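Following this message is one structure expressed as structure tokens.
Here the complex is missing one protein chain, while the rest keep their positions.
Right, chain A next:
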């Protein structure tokens, strides 16, 4: 794994030089003061590189995260987005599980709504976020809560569909066994269906976590917000600050990876009997 990472880094250098040389040559031709002589040397020092040089990236990474809790620093904004995402994910999992129980409990409910649940996964729900934000804002829901709600809205469908599949997953033999024990519907649910759905729950929660993160970032972009990764993305995208965008992307990626990793950890604690098989 480390060898491949090293190889990727080594390949990155010529790629970066190749991508930046054209832009560097153009700014040299335009007569700008760059403090470097040849296009190849300038390729690592562009203000807005196509691909940033590692040293450049490291410098702005440091510059943007040094007072970690200042309102303009990336770590602080990452935490804001993380809060929206986690709250959204919690709301989404409660809603999703309730919906899944209803889906499994009633055939009629399933036939009326399941096609729409499946369809909703193919719908670019992202496109709804700006409107949801406007509507919620109109009714006085402001600040970080609407972003969490939008994150929840985007994330609860994967949970519902996944858990519904999980609640149906127990072996028919086991269901028959519980029937011979004269277990009630609720007892079957608590002792058999719910535990059987847990692995599915965690798989879909991992999907939902990324979805929720996307939701909260998009919500921040498309609504009035004063902090968060999305707000920083929108600002720096408008200002064409490529280096800042790269730094924010790295933090966003880190947040996404951390969320999935935490869920994996919880999964291992909650379903220890599967620790060997699942990753």
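We take it that a contact is a pair of C-beta atoms (placed from the backbone, for glycine too) under 8 Å apart; a residue touches a chain by one contact, two chains touch by 3 or more; residues count from 1.
Convention: contacts and distances are computed from a predicted model.
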**Item:** Chain left out of the displayed complex - its UniProt protein name, from "RNA polymerase sigma-70 factor (ECF subfamily)", "ABC transmembrane type-1 domain-containing protein", "NitT/TauT family transport system permease protein" or "Alkylation response protein AidB-like acyl-CoA dehydrogenase"
**Value:** "NitT/TauT family transport system permease protein"
**Request:** Among A:63, A:94, A:145 or A:249, single out the residue that touches the unshown chain.
**Result:** A:249
**Complete:** Full-complex touch with the removed chain, picking from A:10, A:69 or A:108, is A:108
**Prompt:** Residues of chain A in contact with the chain that isn't shown?
**Reply:** 1, 3-5, 19, 48, 50-51, 107-109, 111-116, 118-119, 121-128, 130-131, 134-135, 138, 206, 209-210, 213-214, 217-218, 221-222, 229-230, 233, 236-237, 240, 242, 245-246, 248-249, 251-253, 255-257, 259-260
